[in-house]
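The structure appears right after this line, and notes come after that.
A single protein chain has been omitted from the complex, and every remaining protein chain is retained in its original position.
Entry: chain A
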Amino acid sequence: MSDRILKIEKGDLLQMAVQKKMDGWRLAQICAVTIDQAYEMSYTFVKDKDMETLRIHLQPKEPIISLTQIYPCAFLQENEAAELFGVLIENITMDYKHKLYRIDVKAPFGPKEDASWQNEA
């Protein structure tokens, strides 16, 4: 049983996700974390008892491509990261455009500057 976290470059994500899928790994979770004024995105894959996480560091406003073209099941978790953290995720196949949760504040879990965004209402 292995359990490791690999730090990768943003540009390598799609290629590595395709390779994971071809090797029979299942996308288990996507997690966003706010670190200072930036983000950390973790993509965890599971195959039998093995678990591996790909880790990307993102600057605020730095877009990242969606994994839904490779793993369609990623849509809920990507929408959640976009809405709660303000991560810019491009080309989600089922994009809720920040309407997944009925919340009044934009990116409430995001960097502090984002958390202070005012509700238009």
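Please note the rule applied: contacts are C-beta pairs under 8 Å (C-beta built on N, C-alpha and C of every residue); 3 or more make two chains touch, one makes a residue touch a chain; residues count from 1.
Basically, contacts and distances are computed from a predicted model.
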| item | value |
| --- | --- |
| From "Hydrogenase-3 component E", "Phosphate ABC transporter permease PstA", "Acetyl-coenzyme A carboxylase carboxyl transferase subunit alpha" or "histidine kinase", the hidden chain's UniProt protein name | "Hydrogenase-3 component E" |
| Positions on chain A contacted by the hidden chain, ascending | 1, 3, 5, 26-29, 31, 33-35, 42, 44, 46, 48-49, 51, 53, 71-73, 75-77, 94, 99-103, 108-109 |
